[in-house]
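Note that one protein chain of the assembly has been removed; the remaining protein chains are unaltered in position.
For chain A:
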Amino acid sequence: MNIVVCIKQVPDTKGGVKFNPDGTLDRASMLAIMNPDDKAGLEAALRIKDETGAKVTVLTMGLPKADAILREAMAMGADDAVLVTDRVLGGADTWATSTTIAGALRNLDYDLIITGRQAIDGDTAQVGPQIAVHLGLPVISYAEDIKVDGDSVVVKRQYEDRYHVVKAKMPCLITALSELNEPRYMTPGGIFDAFDKEVTVWGRADLKDVDDSDLGLKGSPTKIAKASDKVPKGAGEKVNLDPTESVNYLMEKFKEKHII
């Protein structure tokens, strides 16, 4: 059985966010990590590998430095790695990103594709389901448990107030929640091996059945009209009144804000 896990290199938002003097994000000075939901997806794939001997391939689209997360994935136990990188792919929205990744996936054998639910930089949760559309696969989003059962997968699919146990025939695509598991560490031996292994690098020419008009900034239906860093929160109003007046004051504010 072949599993492909799509992973993304993202800036670590947990360690705090830094801005350049011009107010844009200072990505260079922030730590780059494997996106947490993707890492859970990778761990799920590796557990299936432990049980069934499946082959696990990791694939990312990004800058050449995204090689680092592919090595990390191999040090955790992934067998193969693919880096899709090309200048013409830059500036992509989720439509163009999913088109690109689907174009790369068409070159690979897969029974199961796993992506994270969402990346912590864009927070859209769109790329996984959109890849499934491009490849004509069933999609199960928000997986908190994945089991292989013969030629099917059985997945616990999370909703706000419930979960569904859902069964799909392979090939299919699953988006993983970070709650799914506790990802394993890299092993020292694994790290050495990971750096001896070859990462397959693909560019635009290697994407199968993809139109130029669907790639990169040019192929993105959504356009950024304006971007700014969030204004730091300042102090609001402070009042020193007797208790009844304080309550009246707050109730007025709630009415203004349509809270009540």
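As a working rule, a residue touches a chain if its C-beta (ideal position, glycine included) is under 8 Å from a C-beta of that chain, and two chains touch if they have at least 3 such contacts; residues count from 1.
Definition applied: contacts and distances are computed from a predicted model.
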| item | value |
| --- | --- |
| Record-based protein name (UniProt) of the chain missing from this complex, from "NADPH-dependent glutamate synthase", "Electron transfer flavoprotein large subunit", "Cytochrome d ubiquinol oxidase subunit II" or "Na(+)/H(+) antiporter subunit B" | "Electron transfer flavoprotein large subunit" |
| Touching residue (missing chain; options A:Asp86, A:Asp121, A:Asp193 or A:Asp206) | A:Asp121 |
| Of A:Gln9, A:Thr85, A:Thr100 or A:Gln130, the residue in touch with the unshown chain | A:Gln130 |
| Residues from chain A at the interface with the omitted partner, ascending | 11, 13, 17, 25, 93-95, 98, 120-130, 132-134, 136-142, 154, 158-169, 172, 220-230, 233-244, 246-251, 253-254, 257-260 |
